[in-house]
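Shown here: the complex without one of its protein chains, the others still in place.
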Amino acid sequence: MPDVTPSPPSEPHVLDQPWRMWSSLAVFGVLLSGILLGVLVIPIVQGRSVGIDAYTAICRALGILPGSPAQPQPATPLPGMPVSQVAWTSDLLQILARADVRRGHAKVQEVCVACHGERGDSIGVEFPHLAGQSGAAIYKQLFDYRTGSRAHPMMTDVAKALDEAAIADVAAYYAGQPQRNPNPVTLAEAPPSIVQLVELGDPKRNIAPCASCHRAGAGGPIETPVLAEQRAEYIEQQLKLYASGERRNDVYARMRTIAAQLTDDEIRGLAFYYRAGFR
Amino acid sequence: MSQTHPEMHERRILHTELMWSFGVGIFVAASLSMILFTAFTISVNPPSNVERLDPKTLHLSGEFAEHNLGTTVGSDGSVTVRAIATQFMFLPRCIVVPANRRVTLRFASPDVIHGLLITGTNVNTMVVPGFVSQVHTEFTRAGDLLMPCHEYCGLGHSEMWATVQVMAQDEFKPGSDGRISCAQR
Amino acid sequence: MQSDTSSAADSPFDAADDIDETALADVMRSVPLGAAVLAGTAVALLVLGYLAVYLLVFIPRGTVG
Partner (left out) sequence: MRNAERLCLAHFWVAFAAFLFACAIGTWQMWVRSPLGANVGTPGQYFMSVTAHGVSMAYVLTTFFIMGFGYFVAVTALDRALPGKLWAWAAYWVALLGVVLTVIPIATGQASVLFTFYPPLTASVWFYIGLVLVVAASWIWCVLMLIAMTEWKRENPGRPVPLAMFATVANAVMWLWTTVGVAVELIFQVIPAALGLVQTIDVGLARTLFSWTLHAIVYFWLIPAYIAFYTMAPRAAGGRLYSDTMGRLTFILFLIYSLPVGMHHLLMDPEHGNATKFIQVLLTAFVAVPTLLTIFTITASMEIAGRLRGGRGTFGWIAALPWERPMVLATGLSFVMLGFGGFGGIVNMGYGMNAMVHNTSWVTAHFHLIFGGSVVIMYFAIAYAIWPRLTGREYQSRAPLRLQLWLWFLGMMIMTLPWHWLGLQGQWRRVANFNYADPIIAAWGPWVIVSFAGGIILLASAVLFVGNLAALHRGPALGIVRPLYALAVHPPLRVPAALNGFGLWNVLVLVLMIAAYGYPIAQFLIDPSPGAIVHRVR
């Protein structure tokens, strides 16, 4: 059995010197060739074939200038009118978070109670319930009424009378109101095609599930309204307005695109589904 | 140690390993040289255009406002496609491009990370909020292609796709304002 | 628990095995040839496959950049 007694080691640093030198040389060599090729050689060669000077090509390759080192950059078109002026920035979200519910309650009693009710249960079929609605959703719609991105015989003037802080307070107040929470009609009553549209959407028509945005906490767009326990007539009316394009304050035509592809009985089915209070 | 003098063995082992490492060097050189060759000759790069744009105000009035989206043909004949990748759809839902002609596609996201590829082509990019993604390509065959969002962007990710209509040169007729949209089929 | 060291002399790491040295010596005379051929063909296939996919599948799909 060979005995494996360690023979006295020669001085380690002598043995180590070549390793230290050769490995550092190899690693730096590889790194340098990568930097040389990536930063200088490739951009310059590519730039020359398309008539981009070396300096611009290198800046583009490093990401200091926009564009590819090998392609001309297209011109940017002229600006135009947006569909909605609301831009969610962190200070706007701070305003919403710190809105004063008491002042909101006072403003609601002064302006909104006639149609939307004190706690957000609207008095008429044509007025939406606002109890438990998302604060951001109310804020955006009021702001759109104020800037004219959305028009309504009464709401435009009401919104114009409110300043930005008042809008945030009203939104926070209604958002805090508990929804009526009737016992939701069991799912059995909702036709399976509607439940599927809400839960799975329709990949054929490019329709995402309603729940992927409208269910609380789904992680969808900030201004997505809560639909549960909303008035069926109101949902139906708004979907039809989106479908016809008359209402166009949805950013990037999200709702206009979907509503245009829904059939009338799908629209009615969805309206009753959400009126029943399903989340 | 073993009866035959060990030095012969040990040096021979390291010698064979060195020969093998030489072969590995050829492997590395082969893969890198193909990359370098096509980068030099036909400018093959991953799509990289470091252009920052605030996602929060994208929809207001800049390049990616709603009415600027779609395919436009510039006065110099350059074809530029502008599209938005937003939670759970592309706008426009149908993108028309000419075949066998250089096209620049520009994408932006107002909300979360998206990504897209066009099936059967080399168009592939991530769309990151805060940046404009730009891809230059040429579509070699006419026909309808699929452009799905290939990066998880929320519960509606699976339903997020658009169609790309690659039109032959003669069908591709932009309007007077240089804009063209999909043919209804 | 079963003590792992079968013999106290050396640590388990150098525990001897039942390979006798002379057999090892003459095996070592021809050893890496088979491995070099097998691994070499595998790596060659990898490189050829890579170049084939690069030229025949990737490039024809149109420029990218």
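When the chains are written out, they are named A, B and C in that same order, and each has its own residue count from 1.
Convention: contacts are C-beta pairs under 8 Å (C-beta built on N, C-alpha and C of every residue); 3 or more make two chains touch, one makes a residue touch a chain.
Everything numeric here is computed off the predicted structure, so don't read it as measured data.
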Seminar exercise, completed: Among the displayed chains, the hidden one touches A, B, C
Problem set entry | Chain not shown: contacting residue from A:L93, A:A165 or A:A232 | A:L93
Exercise. Among B:T38, B:T72, B:T104 or B:Q165, which residue is in contact with the omitted chain in the full complex?
Worked result: B:T38
Problem set entry | Sole residue of B:V28, B:A168 or B:A183 that reaches the chain not shown, by the stated touch rule | B:V28
Exercise. Given the full complex, what residues of chain B touch the hidden partner chain?
Worked result: 1, 6, 9-10, 13-14, 16-17, 20-21, 24, 27-28, 31-32, 34-35, 38-39, 44-56, 111-113, 115, 117-120, 122-134, 145-146, 148-159, 161
Problem set entry | Residue ranges of chain A at the interface with the undisplayed chain | 4, 6-10, 12-13, 15-16, 18-20, 23-24, 27-28, 30-31, 33-35, 37-39, 42-43, 58, 60-64, 68-69, 88-90, 93-94, 196, 199-201, 203-204, 209, 211-212, 216-220, 222
Problem set entry | Touch list for chain C against the chain that is not drawn | 1-6, 11-17, 19, 23-24, 27-28, 30-39, 42-43, 45-46, 49-50, 53-54, 57-58, 61, 64-65
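What we mean here is this: only the chains that are shown with their structure count from here on.
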Problem set entry | Chain pair with more C-beta contacts, B-C versus A-C | B-C
Exercise. Once you find the CA centre of chain A and the CA centre of chain B, what distance in Å lies between them?
Worked result: 23
Seminar exercise, completed: Expressed in whole Å, how far the mean CA point of chain B lies from that of chain C is 37
For this session: Give the residues of chain A that touch two or more other chains, as numbers and ranges in rising order.
Result: 2, 68, 70-71
Exercise. Which chain C residues sit where two or more other chains touch them?
Worked result: 21, 65
Exercise. Which part of chain A faces chain B closely enough to touch in the complex?
Worked result: 2, 37, 42, 45-46, 49-50, 60-61, 63-72, 74-77, 79-85, 87-89, 201-203, 206-209, 211-213, 215, 218-221, 251-254, 257
Problem set entry | chain C to chain B touching residues, read off their complex | 21-22, 24-25, 28, 32, 36, 39-40, 43, 46-47, 50-51, 54, 58-65
Seminar exercise, completed: In the complex, chain B touches chain C at residues 2-4, 9, 13, 16, 19-20, 23-24, 26-27, 30-31, 34, 38, 42-47, 120-124, 135-140
